[in-house]
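In this view, the complex is presented without one of its protein chains, the others remaining in place.
Now for chain A:
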Amino acid sequence: MTQPSILLDGLPVPFVDGQTIMDAAMAADIFIPHLCHHPEFKPQGSCKLCTVKANGRYVSACTLPARDGMEVENNSPDLNDKRRTLLQMLFVEGNHFCPSCEKSGNCMLQALAYELEMLSPHFDQFYPNRAVDASHPEVLLDFNRCILCELCVRASRDVDRKSVFSLSGRGIDKHLIVNAESGRLADTDFSWADKAAHVCPVGVILKKRSGFAVPIGKRRYDVEPIGMQVERLAARSADEES
């Protein structure tokens, strides 16, 4: 029997049963933009950056199982335009001041914005009022940058078995909360050794007193665009920073 495959932008890409379009693409070293996806965790399907067209229908590559003969459009002006708009939405929804952010250069949101040539946030900024949580001895939470990808939620629940993080609120008021009546990270059992401490794709969960060890300009996505780093992205394990 021949291995089943999908046709990704005209290229045959093999897959094994149970793999999603994203899994198949990553295994073949093909980049599909993504933020909430991480190979170590259960697919979530919320950021919608991975939106592709499968047999003419818009779907999320990270959640849709691949099917033999499926024709998938990925790197097209239409899709990249939609992804750019999604990035702009994520930027204006939070407060992202890249130049003063410790994650700059290592941040997937920023890297994707470069990759997809997002030149401006385009929409009016929401400027939400989100307080920083500096209560924990080791870790700072800067919610201003949270893109609600739930990677920390999944890591803490499924790997650390602590459920330190969760989401509350609805719609545009949705926000990250921690597992304490006080609402403070210091009052949870969170620790820097947790998987959840190392999965944030942006600059929310930061180690205190260790900023800017690698200078800006020499960081992960400064040296090579994210679209060229599929192999590393695919090999990410839960305890390695995204």
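Everything that follows uses one rule, which is that a contact is a pair of C-beta atoms (placed from the backbone, for glycine too) under 8 Å apart; a residue touches a chain by one contact, two chains touch by 3 or more; residues count from 1.
Heads up, the rule we're going with is that contacts and distances are computed from a predicted model.
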{"item": "Options \"Spermidine/putrescine import ATP-binding protein PotA\", \"Acetolactate synthase\", \"protein-glutamate methylesterase\" or \"NAD-reducing hydrogenase HoxS subunit alpha\": UniProt name of the undisplayed chain", "value": "\"NAD-reducing hydrogenase HoxS subunit alpha\""}
{"item": "Sole contact to the chain not displayed, among A:24, A:72 or A:90", "value": "A:90"}
{"item": "Touch with the omitted chain, as defined above, among A:12, A:137 or A:169", "value": "A:169"}
{"item": "Selected from A:5, A:19, A:135 or A:179 as touching the chain missing from the view", "value": "A:179"}
{"item": "Chain not shown, touching residues in chain A", "value": "43, 45-49, 51, 58, 60, 63, 65, 82, 85-86, 89-90, 92-93, 123-124, 126, 148, 157, 163-174, 177-181"}
